[in-house]
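Removed from the display is one protein chain of the complex; every other protein chain stays in position.
Now for chain A:
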């Protein structure tokens, strides 16, 4: 009898919980980036729960598949998905192809609440097309033990003492000579324009013509080639491990004490803090002597499909995603620089560390976003292939020249 009572209670409880999502609720479909712990679905559901009568189905995909999956869905030009994740530089591309709804009316105070770097990546022709939910910046993680073994003084985390790429090359060479399985430097995402473009940007190169479709004369300009020759030197002389495109392996190599300097995102530094026996500090990203300090930045955004059958509900969900509560909860799952200006103060307890102090400085002073052009997907893909081939020993000037020709061909469809 007691068991029956318990079963009845359990059934009643489950019916009550199930009843939280009623038949009248509007279900919004989303496609987003998968977190390692699958937490995105819960975050979105929690955000939806703060609105009236909205539930969320969340499809989560790894970074490598997300863009293709979104392309396939959007090309169908139907109501699915209602909302989708947008990599900051892709905002212009989706907008030009009619895949995003303007959000100015939904978030009229956007220019006041978001950090400038994140907001700019969601703007196209003065309109807010996607709302940022997290941003990123890059710092250089320094393995103190390897510097000590090489007898070199390690760089500090003071932006005033920022190292030049020339210093990185010299120190990296000494460290890589310690033994065969040790490297002086590596980028976490070594074939990704997100990180590598910081080199030509720091050397004063312009990444694309003002029309957003002309690459020749920019991607193969002397300043661009000069900067990427340093990139080639890193990978062609054994200072950095060439051909390491498995990003988790690249991070693991640093965490195992095999890399002297590692350009990584803030969450890499947090991962390093949790690694026993790893003596490391954070330093600012290097720059070219005579050039400008530049750090990569990017941000993940959310946009609304203009063909959604539930525009009002989608707008409500976007407003929920812009709330400080959501941004804080999101930060707890993925510790990347918050996109709300006020979060830097309201979350100061969590952000008052040398790492976050440096990250904040870089975002406010040196962060430079990738170009906001319609053909970013094409630009990124072509340059990524060129970077891989430069790592494998291709002639830098020739390869960039070929990449520029390929970009011209693919970007011309975006010419106005």
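Observations on the model:
The rule is short, and it goes like this: a residue touches a chain if its C-beta (ideal position, glycine included) is under 8 Å from a C-beta of that chain, and two chains touch if they have at least 3 such contacts; residues count from 1.
Convention: contacts and distances are computed from a predicted model.
The unshown chain of the complex is recorded in UniProt as "ABC transporter permease", chosen from "Cytochrome c domain-containing protein", "ATP-dependent helicase Lhr and Lhr-like helicase", "Cell division inhibitor SulA" or "ABC transporter permease".
Looking at A:77, A:127 or A:275, the residue that reaches the missing chain in the full complex is A:77.
Of the candidate positions A:33, A:61, A:377 or A:397, contact with the hidden chain is made by A:377.
Here the missing chain is touched by one residue of A:223, A:333 or A:388, and it is A:388.
Looking at A:155, A:241, A:264 or A:371, the residue that reaches the missing chain in the full complex is A:241. In the full complex, chain A contacts the hidden chain through residues 67-68, 71-72, 75, 77, 96-98, 180-181, 241-244, 246, 249, 253, 374, 377-378, 381, 384-385, 388-389, 392, 394, 406, 409-410, 413-414.
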